[in-house]
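Let's turn to subunit A:
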Amino acid sequence: MNKDFIEIRWHGRGGQGAITAAKIVAGAAFVSGYAGVVMAPSFGTERRGAPVMTSLTISREKIYDLSPIETPDIVVILDHLLLKEADVTHGLKPGGIIVLNTPMAFESYHFKDYKLATADITAISVEAGLPHGMVNTGIIGSLEKAANLLGIDILIQGIENEFTKRKPEKNALAAKLAYERTVAGG
Partner candidate 1 sequence: MGTRNYKRKTSHSEHGPGDGGRTGSWRVERPVFDRSLCIPCKRNKESCFICWLFCPEIVISRTIPPTVNLEYCKGCGICAEECPTKAITMVDEAQFSEEDKD
Partner candidate 2 sequence: MHIIENGNVAAALGVKLCRANVIAAYPITPQTPLTERLSEYVEAGEMKAEYIPVESEHSALAVCIAASSAGTRVSTATSANGLLYMHEQVQWAAGARLPIVMCVVNRAVGAPWNIWNDQQDSISQRDTGWIQMYCADHQQIIDTVIKAYWLAEKVSIPIMVCYDGYILSHTYMPFDVPDQEQVDAFLPPFRPDYALNPEDPANLNTVTLPDVRMDVHGELAHGYMEIRYLLQEEMRTTLAVAAEAEKRFTEIFGRGGDPYIEPYRCDDAEYVAVGLGSLTYQLRVCVDALRKEGINVGVMGVRFYRPFPDEAIANALKGKKGVIVFEKALSYGYEGALASDLKSALYEHLAYTGALPVVQNFIVGIGGRDIRTEELTQNLKAATQHRVSKEPAWIGLKL
């Protein structure tokens, strides 16, 4: 993966907080010295529960092309049931990374040509003290474990800043636990 220009596509459901998660990663990337950070939600169709997409591009230089990303390096999937509803690996570069929140075992998935990382973020987040279904901070820990992008500390800092008034320590713990427990393939 070219770490000077990284394209990440997030798949979630309306209301799940994929945009907030992508925004936290965007902020951490910017603080880490990436001058170009663009986070573009899929436009106009956000409804609670419906599949939604957000694209995040991270670049060493300012980004002038805001068109939707077509060939992501990484896809992040906040709900394993989306695998049946959306073509989540569409355009994913060969050798690209799939970060998946699932209660199922890592071994139960077979993605040819891609590297998979899984964790049961739903359970981990409840363990961290968050309400059931809040997975958007935990998934950041899994993403970092799988892709080794920015370092977990700066991401946890970003989570705490974003959730200043909304359980910052529990959200940070969810990311930390997810980082520790994510199973990533080679």
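Selection rule: all candidates are chains of the complex that A comes from, given by their letters.
Quick note on the criterion: a contact is a pair of C-beta atoms (placed from the backbone, for glycine too) under 8 Å apart; a residue touches a chain by one contact, two chains touch by 3 or more; residues count from 1.
Nothing here was measured: the structure is a model prediction, and the numbers come from that model.
**Q** Quick check: counting C-beta contacts as defined, which of 1 or 2 touches subunit A in this complex?
**A** In this complex, among candidates 1 or 2, subunit A touches 2.
**Q** Going by the contact rule set out above, which residues of subunit A touch candidate 2 in the complex?
**A** It is residues 22-23, 26-27, 30, 35, 37-41, 43-44, 63-68, 70 of subunit A that touch candidate 2.
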